[in-house]
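Have a look at this one before I ask anything.
Only a portion of the chains appears, each positioned as in the full assembly.
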Amino acid sequence: MVKVGIIGATGYTGAELVRILSRHPEIELVALTSRHYAGEEMADVYPALTGYVASPCEDLTPEDVLERAEVVFIALPHGHAVKVAGRAVEMGVKVIDLGADLRFRDAAVYEEWYKVSHADHELAANAVYGLPEIHREAIRKARVVANPGCYPTSVILGLAPLLKAGYIDPATIIIDAKSGVSGAGREARVTSLFVECNENINPYGVAGHRHTPEIEQELSLLAGREVKVTFTPHLLPISRGILSTMYAALVRPATEGELRQVYRDFYAGEPFVHLLPRGTWPHTRWVYGSNNCHINLTVDGRTGRVVVASAIDNLTKGASGQAVQNFNLMCGFAESTALAAPGLCP
Amino acid sequence: MVKVGIIGATGYTGAELVRILSRHPEIELVALTSRHYAGEEMADVYPALTGYVASPCEDLTPEDVLERAEVVFIALPHGHAVKVAGRAVEMGVKVIDLGADLRFRDAAVYEEWYKVSHADHELAANAVYGLPEIHREAIRKARVVANPGCYPTSVILGLAPLLKAGYIDPATIIIDAKSGVSGAGREARVTSLFVECNENINPYGVAGHRHTPEIEQELSLLAGREVKVTFTPHLLPISRGILSTMYAALVRPATEGELRQVYRDFYAGEPFVHLLPRGTWPHTRWVYGSNNCHINLTVDGRTGRVVVASAIDNLTKGASGQAVQNFNLMCGFAESTALAAPGLCP
Amino acid sequence: MVKVGIIGATGYTGAELVRILSRHPEIELVALTSRHYAGEEMADVYPALTGYVASPCEDLTPEDVLERAEVVFIALPHGHAVKVAGRAVEMGVKVIDLGADLRFRDAAVYEEWYKVSHADHELAANAVYGLPEIHREAIRKARVVANPGCYPTSVILGLAPLLKAGYIDPATIIIDAKSGVSGAGREARVTSLFVECNENINPYGVAGHRHTPEIEQELSLLAGREVKVTFTPHLLPISRGILSTMYAALVRPATEGELRQVYRDFYAGEPFVHLLPRGTWPHTRWVYGSNNCHINLTVDGRTGRVVVASAIDNLTKGASGQAVQNFNLMCGFAESTALAAPGLCP
């Protein structure tokens, strides 16, 4: 049994970690931190857990958690992970950070987009970007994993095969992404109210969303050259789910069948990434509550572009499910432990 | 490995059976029938199953299925199960029927409310009503189990402790129930269209819904006398979930604390039924996609009534999850196999 | 042109007032108050109003507003209206309060349920309860109108004909009501977040909701004797709409046809209250965004009860639409001015 702590257990990604880990046969929850709900049972904060989780929320310091746990998940807004992760390394505790603090190999990029200074550029440079389909071997050996953002997960998985194989012009990539409201977290804000989100869709953060440089870092690695993208996120009236629709110009004519083979090869053996049958476009509800990623694509012969769509659950494959997948890799468990389930559909 | 067949695999309850059974370690799916999708992979009809289920839909006769399977689930509209169940008994195949055909010990009641004649009153009389919290031992030995309706499951679990203990006047029971749209099935009907259901609630089947006599049969058994109820279902803009709010006059004054103890005693040791903490009222999303039932109650001292609310997922505890629970009991597996998971929340 | 001020213009009921009044040919908006959005255009706070409303939000004192306006709407949480209304009476300004402060003829009832003291019992005693279908003539002459609560509007309209005609036993009334989330207002609270409300229904305030005594005051007037009810509100995943389902024992046998005639007579000539055809149950989306109230009923012959359902839009007939209806009566305009429109459906 691996002793696991979660810093920030009562936000949505924290609760999703607890939900997933409640089915993990090899772990023991030794610390769930929450400032707001300290002293309450986790199952009283999230009654869905009643009968499945019996752990209290505690107002612990990171140091407390690091002393109890062998692996720590950090499920806090950005800005809190660097110090904890640094100390964890010293203490021999493994860390998976679900925030943005350690996602950039070059911390200067983080500083530019997040408008804060980064206290440990070396730690950032050495953290591993936790997208198992791209960096699996590095994750296995990692002490500090930076769990990817939700949008970047869907985008990178959707475009990686084409970029790697050189089919598309990296200067032409346009990403139109749509996310459920849970991506905004559990903070009480007017813009996240039911009445504000229901029966609505709107773009936000156009041409300036912080996931842009994270996408570009990984796409550039795959393309072997610098990639800049236009990225537009939208807010959808669903709780969970991200659909990214991606556009790029083909550098040479290619058939849909040829490109499908590229994807099949790239994702051969992957437990969670599935290319859907020709003509069956991803639906976010098909991956609802699961760690799966569904992808499809076609060629728009009239304009010489390829259109790719990928769907994930932003809280699962886009956050906590992927974090557990990384955890499994880091601890030597079967990669799908606690994660092997179809989406909740219908 | 138990060989399992599902007659009617591509409706919502059929698909939910497949989803749940895809995680069951002791079964083998040997027959999935579908007239409409015969020849297609189940995972192509429900792409959420991609990577988790590799079984074709076939246009098989019931006889075909009974020859292949040791246990058969019937997930068809009412009117189809009697013949199949009768033949199954002859062939030594166990049957769990998710329809209404075998829910009434007195088939005449069925005939009156469903306006069809029943071909085998004796079979009906001997079938077991598959609500494990009430009839567990009979289910263990049953060859034919009639899986309860969704509304009756939520209502009976909500009222059983009070009726059994004699706290309420059976003549005063009023049930106001609210269901998600999946309860209407996957048939293409205008009344089930997104635009007709969204941003809406409406009562239907007022004072005449077919689940009324089923509720009354079981409540009468618990009360030890004939019970008649007023039952009003409503259609809600959610996919899954039933909330039943129930009202009855107390026959003698009682405190909330006293009644809470009655529930705790009645459901002691139950894996799926949970009394929530005082003042925490059931939310359907807390049982979303799970086999759990959440209950709470209070005393309205001003009027001498008790108010009880219970929440289930209509497709899981209200249909296919409960069917698998019954299956586990009938086959001697741990009752929670493939079912022990919290609701998908947030 | 009547000069109109709105105190609290940027909450949901305030914004709904502005929306409705934007189509009123006889008014001029002279003051929109907002502490939070002072200095912004109303149409920038609610961009739906772009091109239809050109008025700024101002951080005005009530006194400022009373000096500018001939009629003032107060759209604030309870606790703010008594002083303003008192001063308005002195200054000869008419007041319509959308909060609870002046809904009780006996302010002691208000104090008991709202847990605050009431500064002007006489003002309360003389205010008119603004439900035009019951108190039309008094409203016409009123200087201070207490606009009814959303739940009470739907409940009183649903039960008035039966109580007035003496068909039901007032001791047996049970009200199961369901409301959209806008009823909770625009305050940023976790319980009003999209992710908390979506795909969910839950009861709240069971046996203790503050609309209970308001319902009882008016039902008692209609019945000519004291009425106590069991009232259970529920939160629904819709933006707008209240459905109240009501149950009572008939004091003597009656046919559905006889009762329908009672309703037709009671509401003859009413512009906004409509008894639907036999068997057509109210759907909240049929009154969406409108000032209409739809009602239907049936007799449950098996139990001797009548079941009534009524649907309104909680922000319109349940708040701001009704306020404008009262305004029209108080000012001598045609009662339907700015309100005569069908619900937004489909």
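To keep things simple, chains are lettered A, B and C as they appear, and every chain counts its residues starting from 1.
Everything below uses one rule, namely that a residue touches a chain if its C-beta (ideal position, glycine included) is under 8 Å from a C-beta of that chain, and two chains touch if they have at least 3 such contacts.
Just so you know, these numbers come straight off a predicted model, no measurement behind them.
Whole-complex copy count, one sequence throughout, 3 copies displayed: 4.
The rule is short, and it goes like this: only the chains that are shown with their structure count from here on.
Distance from the subunit A centre to the subunit B centre is 36 Å, each centre being the mean of its Cα atoms.
Mean C-alpha position of subunit A lies 45 Å from that of subunit C.
Contacts with at least two other chains are made by residues 195-196, 198-199, 237-239 of subunit C. The touching residues of subunit B, counted against subunit A in their complex, run 12, 15-16, 19, 22-23, 44, 46-53, 182, 186, 198-199, 239-240, 271-272, 274, 276-277, 280, 283, 285-290, 292, 294, 315, 340-346.
Within the complex formed with subunit C, the subunit A residues making contact are 12, 180-182, 186, 188-190, 192-199, 237-239. By the touch criterion given at the top, residues 171, 174, 176, 178, 195-196, 198-204, 206-207, 228-230, 232, 234, 236-241, 243, 245, 247, 281-285, 288, 298-303, 305, 307, 309, 311, 346 of subunit C touch subunit B in their complex.
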